[in-house]
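Missing here: one protein chain of the complex. Every other protein chain is in place.
Chain lettering (A and B) follows the sequence in which the chains are written, and residue indices restart at 1 in each chain.
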Amino acid sequence: MSTVYDVTRWTIPGQPGVTAKHDIGAVINSIIADVKARQPNQASKPGAVIYIPPGDYSLKTRVVIDVSYLQIKGSGHGFASSSIRYNAGDTSSWHELWPGASHVKVENTDGHAEAFLVTRGGAPRLSSIEFRDFCIDGLSFTPTQNSYTNGKTGIRIASDNDALKVAGMGFVYLERALVNNGADAFNVTDNFIAECGSCVELTGASQASKITNNLIGAGFVGFSIFAENAEGLLVQGNNIFPRGRSMVHLKTSNRCSITGNRFQAFYPGMIDFEGVNKENLIVGNHFRRVPEGFPPLQAFDNGKDDLYGLIHLVGDNNMVSTNIVSFDVPPSAITPSGATPTMVLVAAGDANFISNNHFVTNTETNHVVLDAGTTNTKILDSGTAAQILAFTTNYTLRPTP
Amino acid sequence: MSTVYDVTRWTIPGQPGVTAKHDIGAVINSIIADVKARQPNQASKPGAVIYIPPGDYSLKTRVVIDVSYLQIKGSGHGFASSSIRYNAGDTSSWHELWPGASHVKVENTDGHAEAFLVTRGGAPRLSSIEFRDFCIDGLSFTPTQNSYTNGKTGIRIASDNDALKVAGMGFVYLERALVNNGADAFNVTDNFIAECGSCVELTGASQASKITNNLIGAGFVGFSIFAENAEGLLVQGNNIFPRGRSMVHLKTSNRCSITGNRFQAFYPGMIDFEGVNKENLIVGNHFRRVPEGFPPLQAFDNGKDDLYGLIHLVGDNNMVSTNIVSFDVPPSAITPSGATPTMVLVAAGDANFISNNHFVTNTETNHVVLDAGTTNTKILDSGTAAQILAFTTNYTLRPTP
Partner (left out) sequence: MSTVYDVTRWTIPGQPGVTAKHDIGAVINSIIADVKARQPNQASKPGAVIYIPPGDYSLKTRVVIDVSYLQIKGSGHGFASSSIRYNAGDTSSWHELWPGASHVKVENTDGHAEAFLVTRGGAPRLSSIEFRDFCIDGLSFTPTQNSYTNGKTGIRIASDNDALKVAGMGFVYLERALVNNGADAFNVTDNFIAECGSCVELTGASQASKITNNLIGAGFVGFSIFAENAEGLLVQGNNIFPRGRSMVHLKTSNRCSITGNRFQAFYPGMIDFEGVNKENLIVGNHFRRVPEGFPPLQAFDNGKDDLYGLIHLVGDNNMVSTNIVSFDVPPSAITPSGATPTMVLVAAGDANFISNNHFVTNTETNHVVLDAGTTNTKILDSGTAAQILAFTTNYTLRPTP
């Protein structure tokens, strides 16, 4: 029997009226049941590919994936800006209104938050499930289209997993686009994840994963990239644009790399460390901070003021080097009013290493601020003495000549 | 009806004799017309995928794409060196002569320059069109096979656009491979673009785009990568080989990143700034400059001499750091004769930051040259005092110890 399924050609046994157009979730669950029925032998469970041709598909029933090696694949990431459309006023003359390509419209009527849930108990961990080249669209936010909230999650991976891959996907208008709890060697690459509350969240703990070569932009209270208890995460070569409460938020994560990314933000806390985070590498990134430019969203921010730091460090032995920071915020928009904005804040920790950074600012800023209690920070070639503000004497400074 | 089209199985209504082999352009246009006819409803226009199986296809009619979410996809980038073949002499014993895979032979007989034109008026912008995994071949150059000119353009995107993607493609022997005018979040990744006059051009203006993880090499008068009025372009992780008038040419572009690339060139001006370009980041790249090694092309160059700078900066607050520059040109090949070659030229601008670069040169060079009128340049750990040449006193130097 074929291991290649097409959602438009599948009939749910006993439910011939439920097509992929009406409930792609029910159809995919039925296909997965078929895969499992046809692969009963522990020694041969290669999985299957489920193809989603271009089309608009309602998802009313959550998909539950509990088999390894399943690939769900479409023919295009299909992103379009719903934010622009919802704020555009009269769209009656528009060519099209919605995102498209292989377009899954998340309309759960089953009481579940997720479009796709990946979970399995027992051993081994789920391995090598792939999501490729389709669009998951949360359709609308509530109570307003600019709230970035609707309770919808695109993909949630709930049990420990190995070698999963999310590539070429589009995510739009979901409160949470992609959540992985317990990732090992997770590969998030070449996706377009924008206009979602939060974009990529590695919860629980993870190791040896990577988020590379993506286009990402979250909502004003959500995370573009969040990782807790991560070890050795590589965030590399992404173009991450506004908004996002933060661009990369690390919580008790160690030895992660944030390298070669381009970041643009409307708020402080572009890199945000929560809890103690050690030995992370922040190198070769472009940090751009400007005020919110889109009138419908100018009322919102992430609640942090300009003393929080564009880069907010908590922890030991983090290295911040060879980045450019470009800050261009009108003095009238700086908070607290009259404050001197902080570019890099070492809020707590020992032996952080800040070197060879170039700052371009439209107003006087503190390039580096060391809070009381921080120890052994080294600041090299990252500003003049006047551009460093230390509430401790326990640091070393070599001013930029 | 299916949204999955195969160019080899499509018959143009009323023109059964025009097959994809004879004119894939006419066939794709007919498919697009069908997509539009079948998706008249503004609220549901998910688009389609057009598949090009491996094969040789003449394109006599320009394809015009004016629908979002269209994916045109083949099964292989199909590059082969036409330059080697045309310069090889007798090829009668060769296994094969031409590029291949899903191989579109650009033979326009319709008076148009482009193989693929993407354009639409009105709102919204075209979104999420994808070109994937096929080969666009211009076949020959005129007046000679080494001219890199033939008036042919592979893909030209002419109207403002969002979230378009070009991935896994091959481009060969086109005067202009890929041109995008008005890009937002454009994704050019994993392509093979070589032996084209110019490879990737972002014209007009663009924002938040990326050119990542490609193999690229242009002709001697063309651009490997060109961007004008770009904001926040990420050029990351590419292997860019000769020739190319430049490797990355920025024109009045700001806050772009050129990081983690490997560059090899036969001429000065590897990074070339035209107009005023600000706050760009050039970090972690490998710059290799050698003389042209291919006899048929040794007569050509990009018209720049060795005083132009391998990296030619015009503008403010650009950061050039942590690169290695490897220059190995016989003194007899240096122009003007007897000149001391310039590695980094700051031709104009304020507050450029040049730090922590390592230069390996077979002859005496000026690592950094500051032209008169430049101000506030900082040069740190990028050469001895003797290796810096300043026509101004308005700069700061910390020589490499």
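Here is the rule we use: a contact is a pair of C-beta atoms (placed from the backbone, for glycine too) under 8 Å apart; a residue touches a chain by one contact, two chains touch by 3 or more.
Because the structure is predicted, anything quoted here is derived from the model rather than measured.
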* To do: Decide which residue listed in A:63, A:218 or A:283 touches the omitted chain of the complex.
  => A:283
* Identify the residue among A:209, A:264 or A:326 that touches the chain left out of the display. => A:209
* **Given A:139, A:234 or A:307, the one touching the chain that is not displayed** => A:234
* Taking the full complex into account, what residues of chain B touch the chain not shown? -> 8, 53-56, 75-81, 84-85, 88, 91, 93-103, 168, 170, 190, 192, 194, 213, 215, 237-239, 241, 259-262, 264, 283-286, 288, 322-324, 326, 356, 358, 360, 381, 400-401
* **Touch list for chain A against the chain that is not drawn** => 2-4, 42-49, 67-71, 73, 120, 122-124, 127-128, 130, 162-163, 165, 167, 185, 187, 189-190, 208-210, 212-213, 232-234, 236-237, 255-257, 259-260, 278-279, 281, 283-284, 317, 319, 321-322, 351, 353, 355-356, 378, 380, 396-398
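Basically, only the chains that are shown with their structure count from here on.
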* Inter-centroid spacing, chain B versus chain A (mean Cα positions, whole Å) -> 29
